[in-house]
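I'd like to ask you about the structure that follows.
As you look at this complex, bear in mind that one protein chain is not there, while each of the others sits in place.
And then chain A:
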Amino acid sequence: MRNRFDEQLESLNNSLIRMGALCESAIANATKALLEGDRTLAGRAIEADSEIDQAEREVESLCLKLLLQQQPVARDLRQISSALKMITDMERIGDQASDISEMVMSVELDPAAHAIHIGDMARATIGMVTDSIDAYVRRDLALARRVIEADDVVDNLFLTVKSELLAGLKINPAEGEAPLDLLMIAKYYERIGDHATNIAEWVEFSITGVHKGELLG
């Protein structure tokens, strides 16, 4: 017979995975909308944002309840506190997926998007988000560290996209809104990559107790 605390911890874990899955699908939909110009997918990504917010509140209250009522220590405490931190990052990912989708809705971006490396950037970012959640699900330290390293790839891709857009503007300065929007979208992806890195760092913390090379707690 498992006790109530274990049950609550399990339920926290499950809610977190579910929330991660929601983020993954939101960013995947936003990306597909961007690259294929599918506005229904963009709409779905925007809808998912409120669902993610809802999930964040649920996990948050569950974490606080656990902290107050059970007063966990050691490993359990690490798991709960890292969950509390991770949902903030997940919620931000959901916001940014929704922001990307809103831009896709307002301006036709997909022809311009194919000309630059933003697709690669999107795929790399989605990979990071998926891996960071996988790392949490499987308690996979090696995978979490790979996600942290992969952040450089996304950062470099952002610089590439930026210079591509700049070159395009030099040739055709009258191109207008699209390059600016694309730059912002690229920045959003770069931010999503950062959030995925944060999640991976908290996964590392919940396993080892070390956060960014510093022993906490």
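A few notes on this one:
Definition applied: contacts are C-beta pairs under 8 Å (C-beta built on N, C-alpha and C of every residue); 3 or more make two chains touch, one makes a residue touch a chain; residues count from 1.
As a working rule, contacts and distances are computed from a predicted model.
Between the names "Membrane protein", "Pyruvate ferredoxin/flavodoxin oxidoreductase subunit delta", "histidine kinase" or "Acetoin utilization protein AcuB", the one given in UniProt for the chain missing from this structure view is "histidine kinase".
Touching the missing chain, out of A:Ile133, A:Val147 or A:Leu183, is residue A:Ile133. Here the missing chain is touched by one residue of A:Ser25, A:Gln70, A:Thr88 or A:Thr160, and it is A:Ser25. Contact residues of chain A toward the unshown chain are 10-11, 13-14, 17-18, 20-22, 24-25, 133, 137-138.
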